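Structure first, commentary second.
Excluded from the complex is one protein chain; the other protein chains are retained at their positions.
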Amino acid sequence: MANRVAIVGIGQTFHKSKRPDVNQAEMANEAVRAALTDAQLEAKDIEAVVSANMEPFEGIYLPDHWMASEMAACGKSGFKVATGGTSGASGVIEGFHLVASGLVSTSLVVGFQKHDTSDTQAGMSACMTPVFGAGASTGAISEFANQALVYMEKSGAKEEHAAMVRLKADRGACRNPYAQLKLGLKGVEEILASGHLEWPIRILDFCPQSCGACALILASEDIARKISRKPVWIADTITVHQEPFRAGSFGDPTGRETYSQDVASRKLYKRNGITNPRKDIDIAEIYEPSTWEELMHYEHYHFCDENEGWKLIEKGMTEIGGEFPVNPSGGVLSTNPIGATPVIRVAEAALQIRGDAGEHQVTRDVKTAVATALGGCNWTTMILLRRSI
Amino acid sequence: MTRSLEELEAFVVEGKVTIPMTYSAGAVGSRFLIEMRDNKRIMGMRCSKCNIVYIPPRSTCPDCFAELNEWVEVSDKGTVVTYTVAHQPSPVLPTEPLVVYGIIQLDGAGTGFVHMLGEVKPEELRVGMRVKAVFREERTASILDIKYFRPLK
Partner (left out) sequence: MGKEPTQEYIQVQINTPRPYRWSTGKYLGKLYKEAKGHKKLVTNRCTKCKELVYPPQMVCGRCKVEAGQDWVEMSDKGTVVQYTYLIFPRWDPHLGEYYASPYPSATILLDSGLYLRSRLEEKDTQKLKRGMRVQAVWKEEGRGRGQDDIEYFRIIEEPEVDK
């Protein structure tokens, strides 16, 4: 029988666009120290360390070997995980597996990325070509552009709805001390007046490139109940794969991850007795690299019916004070250090359950939360957190 | 089942990937490099708990995980802990072979660090040799601001 596992420590850096004052190892170290302080544990109490990072963006191969000291990993077991955008979530899931298996009773999960090192889109293009047909690839942005156009056509959503998503994210970010982009936007008009990156995606429709790290400390039930006043339980996790970005894959001309998100959410909800997601789950921290993506994710994760995603934002239902808050932290739109981002989603969801989110704490009482991630090759991960089990 | 040679012939795509990278030395790394450039000084970081001076300096002690901030100047003279000689040319070598690498423990440092040895023939190399840093005239805040370590006569 597997151990039950809880999050007992949460730490993250103040995410910024450039961090010349630290190297990659020192940056990850900041999050690790913050998590240890939060858990009131010492480095020697950690039995295994799982790190999450995508090397092409920093050109440092095997960063986990380089920064064993800074990650409190000397003398411990553990490994690095690199699964594209889901790296951080896969890291959390591996940290969870290690403790659930009973082989260790504590694990540390560190996700980090230092995007000021290179051009992220170039790094992604290098992955795609020669993988396939990406002479037309423009990194991730063209995928999103295509997807947005198909969605507008299909559902009747307008550019205003994408702008509303950015407004919501900015409001959250301005209340979140760790978030990077705090723009102080006043309204939809301001956003519609801004320039395009790749039509119809505006600069404001897309996430930034950040330097940041996020660390979580996981512990088995007997340790968690002893040392933590507010353990956050990892009730369930799921990873679903799909063929990589190929137009036409599984009947979807955009070649995006609709299929894997649908399968993952159905399975997760079924085995956890979730029949009405907006009612049975209190908040969601989702991985939305573009504003359009968020509208579609509302549908793919079954928070609403197909083609209705834009209505949720129009009615304000996903705001911090709304019926079903989504990304009260400002989300990926405000902060995106790729290796850390999914860990930040879990961390922010856990903070909401603990009631420790400060100014961006939602008004709804949070007993159950879900954190999602998506990544290269169209994987989807979902992690379900509960206040009590 | 036999296959024709044509079927078995592989199609190989040759190319080059270039992604420009900008690495940050960080505050600690920067000070180490700047002290070499501006003052020809080699600075290390001391962990008072473990009583070790780390060269190059670092902000976290690998043994006890303490946060380090005690800067210590170490000597530009030291002892060769071990060495090797590179004979084959390679794009990663800083100069044409023969290149002599050594791990040098400077006086005052608790760890050795890798650099090159110069003004010495391979047959004269000995573990335990005493060496001294030779700084370049023009320095750019790089580890190569030290040209090499030469034997102390």
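Chains: A and B, in written order; residue numbering restarts at 1 for each.
The working rule: a contact is a pair of C-beta atoms (placed from the backbone, for glycine too) under 8 Å apart; a residue touches a chain by one contact, two chains touch by 3 or more.
This is a predicted model, so every value here is computed, not measured.
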**Fill in**
Touch assignment to the omitted chain, from A:74, A:150 or A:317, lands on A:150
**Item:** Which residue of A:38, A:170, A:198 or A:348 touches the chain not shown here
**Value:** A:198
**Complete:** On chain B, the omitted chain is touched by residues 7, 10-31, 33-34, 59, 67, 69, 71, 91, 141-142
**Request:** In the full complex, which bits of chain A touch the chain not displayed? Write them out.
**Result:** 20-21, 30, 59, 119, 121-123, 125-126, 129-130, 132-139, 141-142, 145-146, 149-150, 195-200, 243, 246-250, 253-255
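As a working rule, only the chains that are shown with their structure count from here on.
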**Distance from the mean Cα position of chain B to that of chain A, given in whole angstrom** = 37
**Asked** What part of chain A is in contact with chain B in the complex they form?
**Response** 19-23, 26, 29, 33, 42-44, 56, 58-59, 68-70, 72, 74, 114, 116-119, 122-123, 126, 130
**Complete:** The chain B residues in contact with chain A across the complex are 13, 15, 17, 19-29, 58-63, 65, 67
